[in-house]
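A single protein chain has been removed from this complex, and every other one stays in its place.
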Amino acid sequence: MIDLLGFSLCLLSFNCFALAKYNHFKDVFKKRPTESQRKELLLAAWISILLSLVLCIVTQGGYGALLFCGFMSLSVLIIMVFYNFLVSYVKWFSVLNSVLIVLSGLFSALN
Amino acid sequence: MQAPLHSAPFDKVNVIALMVKSVSSYRVLVFLRFFIAIIGGYAFTSASTALLSFVLPIAKQDAVLFSVSISILIYAVVFIYAFSVKSLKTVWISILLSTGAFISLLALLKGWV
Partner (left out) sequence: MKDSFFRSMTWLHTWVGLLVCWLLYLIFFAGTLSFFRDEITLWNQPAIHNVQAQTQRIEAQKQQIITGFDYLANHGANSSSWRITLPEPRIPYLIYGYAKPKELGQRRSKFENTQLNPNTMQELEPFVDTKGGNFFYRLHYDLHYMDAITARWIVCFASFFMLIAIISGVVIHKRIFKDMFSFRRNKGSRTWLDAHNLSSVLALPFHLMITYTGMITLIFMLFPYPAQTSYDNGMRGFFNDVTPRNTMTDKAQGESSMVPIQSILDQVYTKWPHADITRIQVNQPNMAASTITVLVSAGKTLRDQAPRLIFSGATGQMVAKTDDELTSSKALYESLNSMHTGRLATWLLRWLYVLGGIAGCVMIGSGCIMWAKRIRERTKNNVKPSFGLKLVEGLNLATIMGLPLATCAFFIANRLLSPTTAERADKEILAFFLTWLAVALLALIKRDTLQWRVMAAINAVACLSVPVINALTTNGNIVSYLMHKQWALFTFDALFLLFSILFFIQTEKLRTAKNNSKIISPSQSNNLKRQKP
């Protein structure tokens, strides 16, 4: 479950990175992002990717860094698929992503 | 010495084919550059890691393991260097000189001479 938390944080991070780009934001929300929105998205992205890295290394030791690299690859792949082929589902996907973070976070915290 | 290498990406192959003269010199220059990058880079890496493992002030096995671990990094940097510098002469001289310097220093330290 802690792996899922690490992964979903990584996914969220790349989701934010993608949204922080004008063309992708426009595809999803049909309008241009304001400068402050972009900054917030980038900030959220960096925070969650660092959290994911820390989580992986703390829980998995040496293999954690490798796991993190793998998570990044998988996240970029998934994000690429959504933003290029399934743009209309991006909003639902982002909701699901956040739910995953909350659920896996709660689960890990309780155990 | 203006290496045609830089002005000849693959899409110009046909143009080059027309200029028979430049073909030979182009090929020779490419060969010389690959030669110094592969063989010269290998010699440079071998000499520098051998010297490094000998002079590092840590346990012998640690010094060896550390120098082999970074050897590929050194090789890659030298290789990229050999292709990024415009003047082929500079590349040859710098790599040969530094390799020679490493080997002579090593020979001096080991008492081979």
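First chain written, first letter: the chains are A and B, and each begins at residue 1.
By our rule, a residue touches a chain if its C-beta (ideal position, glycine included) is under 8 Å from a C-beta of that chain, and two chains touch if they have at least 3 such contacts.
For clarity, every value in this text was computed on a predicted model and none was experimentally measured.
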Contact with the hidden chain (one of A:Leu55, A:Met72 or A:Ile101): A:Met72
Interface with the undisplayed chain - residues on chain B: 5-11, 45-47, 49-54, 58-69, 71-73, 75-76, 79-80, 83-84, 86, 106, 110
In chain A, positions touching the absent partner: 3, 14, 17-18, 21, 23-24, 60-63, 66-67, 69-74, 76-77, 79-80, 83-84
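In this text, only the chains that are shown with their structure count from here on.
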Chain A and chain B: spacing of chain centres that average the CA atoms, whole Å: 42
